[in-house]
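A single protein chain has been omitted from the complex, and every remaining protein chain is retained in its original position.
Just so it is clear, A, B and C label the chains in written order, and each chain counts residues from 1 on its own.
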Amino acid sequence: MAGSTFGKNFTVTTWGESHGKALGVVVDGCPAGLPLCEEDIQTYLNRRKPGSTRYATPRREDDSVQILSGVFEGKTTGTPISLLVPNTSQRSADYTEIASYYRPGHADYTFDEKYGFRDYRGGGRSSGRETIGRVASGAIAAKILKELGIEICAYTKAIGPVSIDMSRFDQDAITQTATGMPDRIASTQAEEYLSSCMAQLDSSGGIIECRITGMPAGIGEPVFDKLDARLGSAILSIGAVKAFEIGDGTAVASARGSENNDAFYTDENGVHKKTNHAGGILGGISDGDTILLRAYVKPTPSIFRQQETIGKDHENRSIQIKGRHDPVIVPRAVVVVECMTALAILDLVMENMTAKMDNLIDFYRK
Amino acid sequence: MAGSTFGKNFTVTTWGESHGKALGVVVDGCPAGLPLCEEDIQTYLNRRKPGSTRYATPRREDDSVQILSGVFEGKTTGTPISLLVPNTSQRSADYTEIASYYRPGHADYTFDEKYGFRDYRGGGRSSGRETIGRVASGAIAAKILKELGIEICAYTKAIGPVSIDMSRFDQDAITQTATGMPDRIASTQAEEYLSSCMAQLDSSGGIIECRITGMPAGIGEPVFDKLDARLGSAILSIGAVKAFEIGDGTAVASARGSENNDAFYTDENGVHKKTNHAGGILGGISDGDTILLRAYVKPTPSIFRQQETIGKDHENRSIQIKGRHDPVIVPRAVVVVECMTALAILDLVMENMTAKMDNLIDFYRK
Amino acid sequence: MAGSTFGKNFTVTTWGESHGKALGVVVDGCPAGLPLCEEDIQTYLNRRKPGSTRYATPRREDDSVQILSGVFEGKTTGTPISLLVPNTSQRSADYTEIASYYRPGHADYTFDEKYGFRDYRGGGRSSGRETIGRVASGAIAAKILKELGIEICAYTKAIGPVSIDMSRFDQDAITQTATGMPDRIASTQAEEYLSSCMAQLDSSGGIIECRITGMPAGIGEPVFDKLDARLGSAILSIGAVKAFEIGDGTAVASARGSENNDAFYTDENGVHKKTNHAGGILGGISDGDTILLRAYVKPTPSIFRQQETIGKDHENRSIQIKGRHDPVIVPRAVVVVECMTALAILDLVMENMTAKMDNLIDFYRK
Partner (left out) sequence: MAGSTFGKNFTVTTWGESHGKALGVVVDGCPAGLPLCEEDIQTYLNRRKPGSTRYATPRREDDSVQILSGVFEGKTTGTPISLLVPNTSQRSADYTEIASYYRPGHADYTFDEKYGFRDYRGGGRSSGRETIGRVASGAIAAKILKELGIEICAYTKAIGPVSIDMSRFDQDAITQTATGMPDRIASTQAEEYLSSCMAQLDSSGGIIECRITGMPAGIGEPVFDKLDARLGSAILSIGAVKAFEIGDGTAVASARGSENNDAFYTDENGVHKKTNHAGGILGGISDGDTILLRAYVKPTPSIFRQQETIGKDHENRSIQIKGRHDPVIVPRAVVVVECMTALAILDLVMENMTAKMDNLIDFYRK
């Protein structure tokens, strides 16, 4: 497979380019009987929609989702769910110049090397709009997980040098601030930082953190499909993500075993751990604790400064990018991280249902 | 699939437990006509073998590989290659106590929660010995890549607080030092640090870095099978890895676009980049530059100090682990990182052969 | 996966119900650089369109295909091709009665048992309209194969007791007769037979045969993905097909080895076989000869006679089906067989490109 499909049990296949007729996704393997309407999905898509703040591109897309199949009388039928979002605001004229050179930090050059040519309009398939299919399908996965008691919450942890203070954590702020930060004070500081970046025709990187609560123990497979590996694969497949951590992440390298081990204990509510350096995963399998992951996102490569690069015929030249580009990718990618996490988790939640012989016997003999 | 298989084109399926009769791997999809003998594989297995230094467990395993199928008259036949390594040094008696409690930082608890019981001897399937199949099959992948001009080199970058100095890089040192460091001075310092950890009945984490050179541009698929995602999935599936980076990795979060973008330029040898913050991957596809990745490895969870935990019936208790355990996982995991990298790269190298219609026409019509 | 995806290299995922908003397919893995327009696909869809003769349902669908992604400036880009066919002629009112009972020979009962409920409008996902995605994507596969010199031709071999005479084979007749037969005399006889079936409120089964010419030797994988197994899987996944044959098919059971073996010989044009009982496949791999397969199709289960069955609450009752139903499935399924064959063949044609180490070396080192 050419890699537009994710998941083995809850399988999503995305399609579409920035300036094609539409983008979309087909979900195969969604269990039957889930109440589902377009609004369930639209809520998630709205969170990645451009145009809401001055740190997001002024391009205006409705990004209205249509459910074309797989839902009947308000419930999923078990057959493939096809979701489509028309492209309504393509201004292809903006992009004709781009066809003539390779933008630094973009996939222009690598697409041409791989395929011989590319759809250069707005980045084509390598555009951020490619994430529409991820978010639309992830919204369904998140809804199913919620029914099972599993909640996923992603937010901006840092933009450039500005990090949130967890003691000020305010979940509502995630969708209310322009930055996706759950800390209004840090958000204001981050906005100031972004303004200075923009003034200097520059852009900023940042960090997205994601917590999964309500996880049962036992989710994840022991070897190549470890929960960490599947989550990592999901998150690292998002454009611009250059690092991924579980739990203490990179900090484990300088830790000692006596610091890093999480002690188990039992109280009247069951088994717990005194700490959670492991981020809720042991041996690739969930331990029942909160799962914690982080994605490190590079600065928007489209900056308005003059840059050195090569042209289509590999001649050296300098360029100045125009058009609509966010000074930071992170705020709009928060919901993408949340949705990719949902897809990875649900896939393994479904996989786990056949782990024990007793499960099969309970299902078929009772 | 229950996740013991990696890869779509060069597909490996590993099996085996620490104290079972043997461990092994089946490779399906290996191209026909590759010269291959047991020595090609044994060389790699020897690099992960225990017992070579005082920082590795004194358990002695020959870990001798046998090729059971798929090779005829010294060449691969295109049919599955079955590789087997007998377990020869099982001292199961050491592990009977472990059956009665859940070790902190280990998969004991999660396996029991998932499957209802576990093979507790030496960690069973969650043992480090599970990597034998990865290394044996990765050795074949690495040999194929070498024939295509692609070389992979992994090494220890840091142990606890001790990091290598790249100006002292000495490739021979990787396999000659006890630490896997390519810097003999840092290696000596790291050994001292490990000695102090051991004296304190403690263990240390560390960092493994890996470079892939000779990569053609165009390898990797644009969406879910981005080269970064597949490499991340491969590396994060290795036990004890808690973070993964490509290129500048976590540092991109605090970088600006003007710093992070790599400028393209052309000289008489072709297209290059002035810097390589991207780690050789743009939009999930190799750009022809060196690929650089890092794995962050947690400290060995088996430490000899007294630890708090729970017993099999979830009762609170304290334990003291005995047996044979390395004070650091990193040195023996270097070759595992190298081999998982080879598996991920080769799989996408094969995938890429059908990217263009011209490729099919060249193959079938000429 | 829930089985709406076919193929590993040229991967198609179909979606859509008879009376939903649309039906469609996503093709992932189509090589870049293939000239492709909607007309290429429409030509195939027109061959399965209802309404062309009195043996096909009078329901009128335009079945106009739209290419939504993956094609830029008239050529495939290597990214997913999304094809959509709107449903324009749904008369849901016709089908409300069907909700109340289980039609014999249909999937009504099994869908309800599996999913708890079903989209009962026109058969929902089990409708013959489900094949639209197969045909649309198969048209692309067939176009690629044609570029490689491989041609696929399916036709009606028999309807009820009426079989074609191969000595009268006339390829043009396949698309010109109402039956899909390449023999105008047999076609007329078959039409008479169908008229008598209709007069008796009954329906007829039939046989579709398919020939693949221009096949290179070496296509197919030796064990589970034998060319016969993949073709069988493709054809048996078409609704109403109850038997599948390669070459001499069922006749081999009563043959002797001396009759069934095909003798190889060489002449100035290369290697040939004196006979082709094997149908062009030996050991699961193409031998360079014409591949010959047959699909046996059951009679349309929707007949207008009174039938015994059960209602939704499992009460015994009798029913009389109304609406629009062909008296035979075969003529419209001819193009479906052709397209599924194309999908299976192309997938293995692509798979075969990595069979030899020399192939990789030629591709990457030259």
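Convention: a contact is a pair of C-beta atoms (placed from the backbone, for glycine too) under 8 Å apart; a residue touches a chain by one contact, two chains touch by 3 or more.
Because the structure is predicted, anything quoted here is derived from the model rather than measured.
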Task: Contact with the hidden chain (one of C:48, C:125 or C:332) - done: C:125
Task: Hidden partner chain, touching residue among A:3, A:29 or A:160 - done: A:29
Task: Residue in contact with the excluded chain [from B:65, B:81 or B:353] - done: B:81
- [ ] Quickly run down the residues of chain A that touch the omitted chain.
- [x] 8-9, 29, 31-34, 76, 78-79, 144, 147-149, 216, 222, 349-350, 353-361, 363-365
- [ ] Over the whole complex, note the residues of chain C touching the chain we left out.
- [x] 1-6, 8, 14, 102, 104-107, 109-111, 113-116, 125-126, 130, 158, 160-161, 197, 200-207, 217-226, 228-237, 239, 241-250, 252-266, 270-271, 274, 278-279, 282-288, 296-303, 305, 307-310, 314-316, 351-352, 355-356, 358
Task: Where the unshown chain meets chain B, residue by residue - done: 1-5, 8-9, 11, 13-17, 20-24, 26, 28-29, 32-33, 66, 68-70, 72, 75, 77-82, 84, 114-119, 121, 124-125
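Rule of thumb we're sticking to: only the chains that are shown with their structure count from here on.
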Task: Assembly fragments, chain B aside and the remaining chains unmoved - done: one piece
Task: Interface composition of copies chain A and chain C: same or different, split at half - done: same
Open item on the list: Per-chain Cα mean versus the mean over all protein Cα atoms: which chain has them closest together?
Closed with: A
Open item on the list: Taking the mean of the C-alpha atoms as each chain's centre, how many Å separate chain A from chain B?
Closed with: 26
Open item on the list: Centroid from C-alpha atoms only, then distance chain A to chain C, rounded to Å. What do you get?
Closed with: 38
Task: In chain A, residues with contacts to at least two other chains - done: 1-5, 8, 14, 114-116, 125
